[in-house]
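A single protein chain has been omitted from the complex, and every remaining protein chain is retained in its original position.
Showing subunit A:
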Amino acid sequence: MVYRRHCSCTNPYSSATCDCHATPRFHSICMVSDFFYPNVGGVESHIYQLSQCLIERGHKVIIVTHAYGDRKGIRYLTNGLKVYYLPLKVMYNQSTATTLLHSLPLLRFIFVRERVSVIHSHSSFSAMAHDALFHAKTMGLHTVFTDHSLFGFADVSSVLTNKLLTVSLCDTNHIICVSYTSKENTVLRAALNPEIVSVIPNAIDPTDFTPDPKIRDRSRITVVVVSRLVYRKGIDLLGGIIPEMCQRYPNLHFIIGGEGPKRIILEEVRERYQLHDRVRLLGALEHQQVRNVLVQGDIFLNTSLTEAFCMAIVEGASCGLQVVSTRVGGIPEVLPENFIILCKPSVKSLCSGLEQAINRLLAGELLSPETIHRTVSTFYTWRDVAERTEKVCVYNRVAQEVVLPMDQRLERLVRHCGVVTGCIFALFAIVSFLLLNFLRWMTPDSSIDIAVNATGPNGAWLRQYSTERKHELTRKRDPDACKEPSDLSAEH
């Protein structure tokens, strides 16, 4: 009982041998995560950029997330990227509640109408991502999961989440991590076979982060910090570094961009040491403002306590800054040694790291911003990420694999996740299987309208866009196709 794609193969499990599935050139990918725009962060931009590059490569991509306030329903973004904002309740920290069952009807409807072949879930904090993986396996679709974060092993909450992750990933076809440290962490947490885990780093758009040394103030040394002001980003360390360094170097200035609960610490430090003219707190920055802040500095400081892959330091380096960072998580993998000064996560070590950077700067030993930018801009690009995701390891490989049938899946759950947890989730798997069959009986796949493909082969978006232009001349329509999503389906 596997949802059949509209090819002629009758045995859904032997998709690898069936002609039409042997070398699927284009995939129909569904990205699922609780985190997507208008929420801002690393996962959100990762999903967006990856989707855009996959669309460029000719795949069909849709995104499923939950409704953000007024933004609900179905929207189209640039290049026909279709986003479903599902009306689900948000429970904690923008993550939806999970019962492993309640989202099945809607998700199944979307998977069927969009003829999705690969489900790609993002972020282990997202309940919807895990739900979607669970349902996709019940429906017999291929599954891929990207883990964006590192976890501990010791405290109660990580023990519980690690158990859930084990359950969620034990029968997932492929897992992507953003760095080798993150891979190690995920493999240990979820007790996985390392062979099904690939490392594909995050990327930045190097054209967004270009250096501009003219803006720098030669008379002073500027240290830039851009991060959310939260505990995890080591803001407490920053609060210790600022007074010490300002005392040692009278022409040292700090620019701090970002907002968060730890802002109060920095304000206190500024108040106590009378550093109002030397420490500027900019508050929350929009993505396009980040570059203009970065280019004002000479040194980029990152004080994170844990980080799977630090996008911020790549952005800093791409703007031609010398990076000083803590040696945690995947950070040592990110940049080569001559671009980054790594320190222990302590005030003393970070101060000596900064001192080293300042001495180099004063001696004129630092690489020129252009050199750094040119080198870094070749390291991490989204096109490369998309290509690797598609070819080298994931989609093409996953499409050849066989989705576990129900009996094997249950066996795997019980064998892999321990008797108690395994049995509980095996029970859930059976219930969701029954529910799926009930839904299939209530609304058969045949009574579900197939959605118009906006992207992918024969995508309506590009075709439609050119006809739209012609129409415009005679009909004086709204030219901005992104704001007018309904026209797409209308043009079919």
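The rule is short, and it goes like this: contacts are C-beta pairs under 8 Å (C-beta built on N, C-alpha and C of every residue); 3 or more make two chains touch, one makes a residue touch a chain; residues count from 1.
The criterion applied here is as follows: contacts and distances are computed from a predicted model.
Per the UniProt record, the absent chain's protein name among "mannose-1-phosphate guanylyltransferase", "Uu.00g045710.m01.CDS01", "Phosphatidylinositol N-acetylglucosaminyltransferase subunit H" or "Exosome complex component RRP45" is "Phosphatidylinositol N-acetylglucosaminyltransferase subunit H". Considering the whole complex, the residue from A:T99, A:T443 or A:N458 that touches the absent chain is A:T443.
The residue from A:M31, A:I110 or A:V279 that touches the chain not shown here is A:I110. From the options A:L86, A:V223, A:V295 or A:C343, the residue with contact to the chain not on display is A:L86.
As for the chain not pictured, it touches subunit A at residues 72-74, 84, 86-87, 105-106, 109-110, 113, 443-444, 447, 449-451, 474-478, 485-487, 489-490, 492.
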